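Supplied in structure tokens, the structure appears directly below.
Yeah, one chain of the complex is gone here, protein chain that is, but the others are all in their spots.
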Amino acid sequence: MTFLERNFLDIRNLDLMARGDSWPHRLDPRVKVLTTMIFIITVVSMDKYSISQLIPFAVFPVSLLAASGLPPGYFLKKILLVSPFALMVGLFNPLLDQTILLHIGSLGISGGWISLVSIMLRFTLTVGAALILIGITSFNGICLALEKFRVPKVFVVQLLFLYRYIFVLLDEASRMSRARSLRSLDIKGPGIKTFGSMAGNLLLRATGRAERIHLAMLCRGFDGNIHTMNSSSLYLKDILFLLGWTVVFYLLRTYNFPELIGNGVLNFT
Amino acid sequence: MHMADALISPAVGGTLWAATAGTMAYCCRKVKLEMDDRKVALMGVLGAFIFSAQMINFTIPATGSSGHLGGGMILAILLGPYAAFLVMASVLTVQALFFADGGLLALGCNIFNLAFFPCFIAYPFIYKKIVGKIPTEKRIFIASMLAAVVGLQLGALGVVIETVASGISELPFTTFLLLMQPIHLAIGIVEGLVTAAVVIFIWKARPDILRYSLEAKPLKGVMVRNVALGLLAVALVTGTALSWFASSRLDGLEWSIEGVTGSGELQEPDHGIHESLAAIQEKSAFLPDYGFKTNENEHGTAESESVTEAPAQWPAVDAGTSTAGLVGGLLTLLTAGCIGLLLRRKKTTV
Partner (left out) sequence: MSHHIVKADTLCYSYPATDCGIHNISFSITHGESVALVGENGAGKSTLLHHLNGFLQPDSGSVSIGDYPITQKNLKAVRRSVGMVFQDPDDQLFMPTVLDDVCFGPLNLGLAPDSAKNAALHALERVGAAHLVDRPPYRLSGGEKRSVAIATVLAMSPDVLIMDEPSSNLDPRARQRLIKLLMSFKHTKIIATHDLDMAVDLCERTIVLHKGKITADGATLDIFQNDTLMNESGLIKPLRMQGCSICGQDPERAESP
């Protein structure tokens, strides 16, 4: 499978998952977007050497994953796939920050290593939460949430269009690149010139399509306003979800639970 | 070169989100004022186009490695800067959600780096200036090339500044800069080549599509100033607010500075960039009181000092308690796993 086909499959998979039916799926998109945002900000606001305190934050993605019945393996794989950039930048930390901050027995561990682990933890948590958000919320739901958050309609509508036509254009693009590779008998991608005309052709088709879409809209009385059937309303469970998790995040941010538990256990023994 | 959530601090993420949101609001107003109702569909479809075209990998000559299309420049040429900014922001949003490119907090940074610079700097000040009123193949080529390179250089600079200002990565400003800029010069040249190839293809096949970039009123100085002033104002306000937020010890950076220098304020290493950055920072109040990362290794005494001092400053990681942290962390992880399994079991039996 080519890069393009793999990604296309990925989008379709996530799109399909988002059509699932479980209580996280049924929550109002606004609440899910907000909660995820709060989660990410809280995680990111932890100090750069924190490790133990970050771990309990996993409760948010893990419980959503479990409750929604999405395949955890899929998400882990996706997180691994995108980790190189963070890892690359993070790997400089052990080289640059060699202050010993932690002693395990006689082994001294430098701040750099600690902050690297911390970076990777943050990475897993934030990326995981964002992916799960899209796994339990349809993209249209997210767009409508944006609209409710007063994001200008022009933006929301073109975002909806973009998502709608990704499916058409990715299909066209993959047919085009398959046709090219069948004829050129090589495994590598096209050269820059060929790419130029492939992308150019795709672009011409895209503008032609946009014109026809516009015509189709005009034919149905389009006058510059798009009316979306956006009639979702917040229920108690939505508000409880938001408030509940916010309190949890606050507590996790303020108290280092693992350490408290660990102390308890160590004292006990 | 997508920024990642894991590498930025809330203050930096928040500031750039605010700047991006401000620009987006402004662009939406502009696009609406144009009153061209065919634009919405065109914007959406072109966004889908950029998204798809970015996934067709091409071979970079002589290296055998593969590259892909950046989108900001082509969008700006086809749609004008305001609509292009919005479309590019949308493409990045979809990528952030579906491919976890970057992240939701870093999305503000990414939109700024990859959409703002091409649309509002490279396009009006380089591409349009060079192409002029009567495009020729040569002009389009040079213009696309230069604009792509400059746009990407600025974007890479953005990444460096944002990362260093966040202080999660230890990379010092100069080192990171020296790493990023040359890499992105190479990427920029390749991107310039493909951008030129696509634009020239379109110009030959359907010159009427490119008319927008010729016809549309040039970006007036006033508009550019409006955008710049608006951004500055937004950055000031959020920067101040957020660093106040940060200084109430929610953020780790200050602690780490204290930990190293023993005092709350930075002692600048005696050379160059930090000092001037700090000066700029003071003048513009961009993240006031929010220090740029110092490079601990440059401090002669930093190492020995912090060995003795760190435990006191860092209760969270001192020897005794951090073992507790580790044990507790593992326990928490285990519990989380069990909860997950239990919930799952229940679900599958239904």
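So that you can tell them apart, the chains are marked A and B in the order they are listed, and the count of residues begins at 1 in each.
We take it that contacts are C-beta pairs under 8 Å (C-beta built on N, C-alpha and C of every residue); 3 or more make two chains touch, one makes a residue touch a chain.
All figures in this text were calculated on a predicted structure; none of them were measured in a lab.
Per the touch definition above, the residue from A:26, A:77, A:178 or A:212 contacting the chain not shown is A:212.
The missing chain, though absent from the display, is touched by one residue of A:160, A:203 or A:252; that residue is A:160. Among A:150, A:183 or A:220, the one in contact with the hidden chain is A:220. Against the chain not displayed here, chain A makes contact via residues 15, 140, 143, 160-161, 163-165, 167-168, 209, 212-213, 215-223, 225-229, 231.
Note that in this section only the chains that are shown with their structure count from here on.
Computed centre separation for the pair chain A/chain B is 17 angstrom, with centres defined by C-alpha atoms.
For chain A in complex with chain B, the residues that touch the partner chain are 2-4, 7-8, 10-11, 14, 22, 36-37, 40-41, 43-53, 55-56, 58-59, 62-63, 65-67, 69, 72, 78-79, 82, 85-86, 89-90, 92-93, 95-104, 111-112, 114-115, 119-120, 122-123, 126-127, 130-131, 133-134, 139, 142, 151-152, 154-155, 157-166, 168-170, 172-173, 176-177, 188-204, 206-207, 209-211, 213-214, 217, 222-224, 226, 256-263, 265-266.
Those residues of chain B lying in contact with chain A across their complex are 1-2, 4-10, 13-14, 24-25, 28-29, 31-32, 35, 37-38, 40-49, 51-53, 55-61, 64, 66, 69, 74, 78, 86-87, 89-91, 93-94, 96-101, 103-105, 163, 167-172, 175, 190, 193-194, 196-198, 200-202, 205-206, 209, 250-253, 255-256, 260, 295-297, 302-303, 306-307, 310-311, 314, 316-319, 321-333, 336-337, 339-344, 347-348.
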